[in-house]
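Heads up: the structure comes next, in structure tokens.
With one protein chain withheld, the remaining protein chains of the complex are depicted in position.
Chain naming follows the written order as A, B and C, and within any one chain the residues start at number 1.
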Amino acid sequence: MKINQKIFLQFGICVIFFGLIGILINNLTINLTRTGLGFNFSWLFKPASFALAEHPLPYTSSDSYAWALFIGWLNSLKVIASSLILATFLGTLIGFTRAGKNSLLGLISAGYITIIRQTPLLLQLMFWYFVGFLGLKDNIFNISNQGIEFSGLIFSSEFLALLLGLSIFTSAYIAEVIRGGILSVPRGQWEAFRSLGLSERKGLISIILPQALPAIIPGLTSQYLNLAKNSTLAIAVGYSDIYAINDTIINQTGRAIECFIILLVSFLLLNLLITNTMEFINRLILKSRKYS
Amino acid sequence: MEPIVIAKNLTKSFTKGLRALDNVSLTVNQGKVLVVMGPSGSGKSTLIRTFNGLETFDKGELNVLGIKVDSTHDERKIQKIRRRVGMVFQQFNLFPHLSILENITLAPVQVQKRRQIEAEEYGMYLLSQMGVDSHAKKYPSQLSGGEQQRVAIARALALKPELLLFDEPTSALDPERIKEVLDAMRRLAEQGMTMIVVTHEIGFAKDVSDQVLFMDSGKVIETSPPNIFFSNAKNERSRKFLNQLDNHYSES
Amino acid sequence: MFKININSIIFIFKNLKKTFFSNLFNTIITLLIILFISAACFNTFAWLMFKANWKVVLSNLPLYAFGSFPPNEQWRPATWIITLLILSIFTLCGPEWKWLRKNLLKAWVGTIPLGIYLLYGGFGLSPIMSRHWGGLTLTILLTVCSSLLSLPFGILLALCRQSSLPLIQKLSSIYIDVMRAIPLIAVLFFGQLLIPLFLPLGIEIDRVWRAVFAFTLFVSAYIAEDIRGGLQSIPNTQVEAANSLGLNQYQVIQFILIPQALRIALPALTNQSIGLFQNTSLMAILGLVELLGVGRSILANPEFIGQYIEVYVWLACVYWIVCTIMAVLARHLEQRMTINKANF
Partner (left out) sequence: MRRLVSGIVGLAALLAGCATTNQDNSSRLNLIKNRNELICGVSGKIPGFSFMKSDGSYQGLDVDICKAFAAAIIGDSEKIQYRPLTAAERFTAIKTGEIDLLSRNTTFTLSRDSSGGNGLTFAPVVFHDGQGLMVKKESKISSLKDLSNKSICVGSGTTTEQNINDAFESASLPYTPIKYQDLNQVVAGYLQGRCSAMTSDRSQLAAARSGFKNPKGHIILEDVLSKEPLAPASDGQDQKLADAMRWVVFSLISAEEQGITKSNIDEKVRIAKNNPQLKPLRRFLGIDGGLGEKIGLSNDFVVKVISSTGNYGEIYERHLGQNSEVPIPRGQNELYNNGGVHISPPFN
């Protein structure tokens, strides 16, 4: 009786759910036929006919839309990966100073965190780009508002502004994660390493941090995922990431639904990539702890 | 003398083949106090938790207050039983987000659909019976363990139950707090409440109980009146257990 | 957060001295930092006072606050914002907790219909269309409506994810996971441009409400996870105790699980709404004239072309102040809650 009731309930919910989806899809098809667009992906292989400022792989405007999207995905990956590293570095540094004993540094990093966390990322990105990078008038050490030239490699100011903005924003959150992790280690552990005569710095790195890592990794993962998602704000500073290219293509072809699906899939892929990597790291840490 | 609980051949096994309950049969009559004793892991808690449906069993029959339950665990019947059976837990299990009075009035108002004012009046009466009426507006975390347990008893009484189940009510308390809870239980027994108590308190069992049931490894080893059980237990294992308890208490 | 009394200042100075004199390296670092900070402060101050042209801010203040709301009706959004402010102050120095919980919560929920009534008009007020809404008013409206709508949605999703019915559990898990995987701007894009494609001809939803809807879809997935965390940390004995009192499944959820889960998840939830407030700025990219959108519109006025630094600094200050108010409120609420902290 009980089981039947459960099946019935689920069946009912299924009917309602799929019925709703059916209605929506039906409306969609009606609307798409009305606009004469239909639903297909064959346009992906037509020439894109727009140029891109940044392309890690060869790209010309006669390449296909699909290739343009792939370039966009690579651009996203590039900025995500690099700001991930920079944000982790900055975040750890600030997290340490915040948990550390130097009160001046602690005060500064607390101020940094409130300013960064309490203003919108979009505004920060626009500030970094339009005020920060474009404000550079002279060419000092190969740094100008065109970007940075570093032993033959050129990083555009759009990329750098996004990198810096994302890293600084995420670092404020990572700092809190790190601080939380450090505080989660029992006070006795600090006393223990101090009584052994280890210096603050050494104790923090070799005793406290390894114990804080299990508490830090999940928070770090979710911050990395947020960073990846936030990288779509590239559109505000003129960097050609996957979202910006999708946006251009929607405007040229009107294929909003298809582009949205492509965007969804690319982000699901990105997410899988990040979570799996972090899980792998987590497992490595757990493994190394077992042996030690 | 009406039987309140009749259990016949209750059997419950865990997945690994261990038996939590092994062919347990017992009867508790109205107004009687049954004390269940036994080493930890012997199935005492499991046994009394089956009486209000917190645990299921695989075989056997159970009749609580005239409601028959079998291994199918009919939700509606169990709900009926729960409305007439109160339970007090080892860890008190008060609701931390509700004040003491709200803890007590929640079930009468929501389950028995009594009026809020009426439930509060009766709740205050119960709290004063338990000697904790001055804490009515406080929250559980502001009370000591003994006070919390007395509130928990009042909460169980609020539904005007016909049977009270106690699952080691004093084992989470400081020694000096145990007495106040036991005294409250004593008073309840004097008022003629039917009670099934899992406890290690020999004094309480000796003074208050009508029967002592000794369990080990899910089996009922012995059921005797307290004077016989404590002076001259029939079974070897019971005696051994009592010895250990005595040693423990003389040490501490 | 910024409570600095004399003692703590003395303490800081003592500490400063300790680090200052501890070794040469630290001394240099400290000096450099102080030098850097004072240089930065001086430059900023000089720019703020002398170089910046604040006309772009000062002459457009009503626009930042109310968007293009008709000038003689601007008392309406103003009333609403002031009501919110007064409520915030009341909550901060609120009286007894119980009274607070019983009435302030209702008052907060009541601000939504009040706000919508004041903005839309009707029933004695002249009706104003949503196209006139803008600026800080719209930002706050988006925040308040979306956060209060996504709370019940989030709770429902969390309960579904914990459900014993496998199908419901799967569906809500998929929803939550997918929503958490995609960027907010994509969801907002969906809300602004794709939702109309899913509606039959002739049925339209106002774009402000579509934005609220999109935010709700997005945030409720995050709230669901926070609540789920809260639900999981409630010990099973609480459910047993409730069951033993004869409460049925729904009563257990209503009276025991949800109130406790909400308390546990409170810090996470307030963070979500602060995040939501900041994220409403994304609507500027999608053409809604909220606070950042107003800034961008003003920059298109030939009179103010190129004065974006002033606008950005000003907007950053506004966002920072509101976020800080929200954060202080949230912390206050959390402290009130910890008085009755769960003792499990």
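Keep in mind that, in the parts below, a contact is a pair of C-beta atoms (placed from the backbone, for glycine too) under 8 Å apart; a residue touches a chain by one contact, two chains touch by 3 or more.
No experiment lies behind these values; they were computed from the predicted model shown.
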Among shown chains, those touching the left-out chain: A, C
Of C:T27, C:T44, C:S59 or C:S233, the one touching the omitted chain in the full complex: C:S59
Hidden-chain contact residue, picked from the options A:S76, A:S109, A:Q124 or A:T248: A:T248
Option from C:Q162, C:Q192 or C:S220 whose C-beta touches the chain left out: C:Q192
Those residues of chain A which, in the complete complex, touch the missing chain: 11, 14-15, 18-19, 21-23, 25-27, 30-31, 34-37, 49-53, 61, 130, 134-135, 137, 145-146, 157-158, 235-236, 238, 240, 244, 247-248, 250-252, 254, 256
Interface residues of chain C (partner: the chain not displayed): 59-60, 62-63, 66-69, 71, 129, 131-132, 134, 192-194, 196-197, 200-202, 204, 207, 285-287, 289, 293-294, 296-306, 308
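We adopt the following convention: only the chains that are shown with their structure count from here on.
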Most central chain, Cα average position: C
Chain whose Cα centroid lies at the greatest distance from that of chain B: A
Gap in Å, rounded to a whole number, between the CA centres of chain C and chain B: 48
Mean-CA-position distance for chain B and chain A (Å): 55
Interface hub residues of chain A, defined as touching at least two other chains: none
Contacts with two or more other chains, residues of chain C listed in rising order: none
Footprint of chain B on chain C - complex, ascending: 237-238, 240-248, 251, 255-256, 259-260, 263, 339-344
Complex interface listing, chain B residues touching chain C: 52-54, 79, 82-83, 85-87, 89, 91, 93-97, 106-107, 110-111, 139-141, 155-156, 159, 165
Residues of chain C defined as touching chain A within the complex: 1, 11-12, 15-16, 19, 26, 30, 33, 37, 164-168, 171, 178, 180-186, 189-190, 193-194, 196-201, 274, 278-279, 281-282, 284-285, 292, 308-309, 312, 315-316, 319-320, 323-324, 327
